[in-house]
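Of the protein chains in this complex, one is absent; all others appear in place.
And then chain A:
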């Protein structure tokens, strides 16, 4: 009924692509989140005017297509600086900053959502700025920011499909290679789409559930 030339070796090839997608996403989200928290806190601490340069810098990553960011970074490292940097490193670097740009917004939103009175109360009780951040702001802001952060992480996973442009063979690229060879676009694309969907959908649902649960109390 359904005939396919897809062999076990091809499935392994796809699985490797999927592994690459997950690896690039994990590294970028990890580094990007740390940077994002740093940038977010800096923005809140400095206020809108002083942090303008940082805001502008981060805004670039959200206003220029990721494809162009990747090509530019690759060209800059390779052609301009003449550095021997692998596409994988470039991909992780760009995606990390891309993640950080969005994460900084989420972090800022989370911190701003903690009532000023609560923070003043903490300081009045003799807590230092660090203690206030650690014991008061962090837990409250996390509750607000976590659903958006899950959405961001999933967004980065989907956007990581673009790193093919710096010669990183992730899932979608491996699918395309197989399509060229086997000429079964629909079947292969469905496998690829199913993979993304199966990772993204449950996590997105979980994020929605957290949002719902944490907003009604």
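Just so we're on the same page, contacts are C-beta pairs under 8 Å (C-beta built on N, C-alpha and C of every residue); 3 or more make two chains touch, one makes a residue touch a chain; residues count from 1.
One rule holds in what follows: contacts and distances are computed from a predicted model.
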item	value
Chain not displayed: protein name in its UniProt record ("Tryptophan synthase alpha chain", "Glutamyl-tRNA(Gln) amidotransferase subunit A", "Dehydrogenase" or "Amino acid ABC transporter membrane protein 1 (PAAT family)")	"Amino acid ABC transporter membrane protein 1 (PAAT family)"
Option touching the unshown chain, where A:67, A:85 or A:146 are the choices	A:67
Chain not shown, touching residues in chain A	60, 63-69, 71-72, 75-76, 79-82, 154, 158-159, 161-162, 172, 176, 179, 184-186, 189-190, 192-193, 196-197, 200-201, 204
